[in-house]
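Apart from one protein chain that is not included, each protein chain of the complex appears where it belongs.
Right after this comes subunit A.
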Amino acid sequence: MHTKTLTELKAGLANRDFSSRELTEHFLARIQQYDGELNSFITVTADTALAQADAADAALAAGNAGLLTGLPIAHKDIFCTEGVRTSCGSKMLDTFIAPYTATVVEKMAAEGAVMLGKTNMDEFAMGSSNETSYYGPVKNPWDLERVPGGSSGGAAACLGARLAPGATGTDTGGSIRQPAALNNITGLKPTYGRVSRWGMIAFASSLDQAGPMGQSAEDCALMLQAMAGHDHRDSTSLNEKVDDYLGALSGDISGLTIGIPEEFFPDTLDGAIADNSREAIRELEKLGAKVVSVSLPSIKLSVPAYYVIAPAEASSNLSRFDGVRFGHRCEDPQDLEDLYKRSRSEGFGDEVKRRILVGTYALSAGYYDAYYRRAQQVRRLIRDDFARAFEKVDVLMGPTAPETAFKLGDKKDDPVSMYMADVFTIGVNLAGLPALSMPTGFINGLPTGTQIIGNYFREGQILNVAHKYQQATDWHKQAPAFGGEQ
């Protein structure tokens, strides 16, 4: 059952080939069997999953199934789930039981989804390797000595290993797309504001966006259909009609113009990575798309701009973790300052502290103009670059990540080299655009992915392009030999 896509499982449930309970038990068993090695889940919610599965079976029997009824989904542990620990990968929230549920989780549950558990992630979504998690690193199912990428590394790894058929992730600078590429799965970061941020623990509020991760573009379309929509509790959520994403998967890409930003293929890029993405683009050209070259001159500034804006927002967003109302509190504080200092020193890991320091510095009196204001100006330039490109093309394509999965520990002490893992994904977050990463082959046995970037609210179009590619190729169907069965 686990080799099937979410879409196929949905059909199987509708067809009564198996029940949601059987399906859920199957995936819970796989998690039980294999996740000790993989470490992709922080919390497995077996009891509630089975209860939800039974309810789903009843709904299926009664003929009032929703979009996702009976389908097991793994939620990133950044989404608040009432009554369940929501750790955000941090010691700070190791004991935090959320008193409410995030909109994304709520909407998917309303469509009948079964929650398998909460997936591992870089602490507070800060990282590109999942090594910053308080719960230990997640392993890449294609090579257990390698990282799964991050920060949605647990989600990507459990999908890659087929421990779950669908998952949610969040993407602040590439946290859905880069791990998707490194685990041979498909992941979509929607337009900023398309999916509600209510209940999603904030890293960098102006960049964070939740999205679906799955085996295929079709699966992502199915999940996005349930996730997307305006939420009055999130002022940055946009009151735009939600498109019919499944309906958008026409498989017709005639007349489509693909832009190749020259900046996504710099001379310094690993030739194998460049070739892989060019090959994927060529495939779409064969399938009817037109390909032109474009330029995004300011995109080279995206990493420095991002590493000012994101830490600046994070330094403020993480101020609420002070040991006063929730989260880790140090033992026996001597006074208020001691309470703050020790609770935060003990509760946060190194990467989180590093970013709080960077962000605090960037916002400080005397530095604000040189860093934060300047970064916001760069952000506008990047947005303008994309806008100009989208006057000429429908989508932009290039490699998702500059390399395949690296070895655990390789970059742990070199934050700047780690930050460069997001060089192709960050610009999209700064501009607020939607983008998808899809599997486009292997380099030395490790998966690699190609990114499709669309204009605002063109998720349907991106998904259709990926769907067309996946109809013609089978890279996305490859699964690791993990667990011994295919």
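Keep this in mind: a residue touches a chain if its C-beta (ideal position, glycine included) is under 8 Å from a C-beta of that chain, and two chains touch if they have at least 3 such contacts; residues count from 1.
As a working rule, contacts and distances are computed from a predicted model.
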{"item": "Undisplayed chain, where the name is taken from the UniProt record, one of \"NADH-quinone oxidoreductase subunit L\", \"ATP synthase subunit b\", \"Carbohydrate ABC transporter membrane protein 2 (CUT1 family)\" or \"Aspartyl/glutamyl-tRNA(Asn/Gln) amidotransferase subunit B\"", "value": "\"Aspartyl/glutamyl-tRNA(Asn/Gln) amidotransferase subunit B\""}
{"item": "Residue in contact with the excluded chain [from A:L60, A:V138 or A:M200]", "value": "A:M200"}
{"item": "Hidden partner chain, touching residue among A:L23, A:L93, A:V195 or A:L287", "value": "A:L93"}
{"item": "Subunit A residues touching the omitted chain (full complex)", "value": "79-80, 86, 88, 93, 96, 98-100, 102, 197-202, 204-206, 232-236, 312-313, 315-316, 318-322, 324-326, 336, 340, 360, 363-365, 368, 372"}
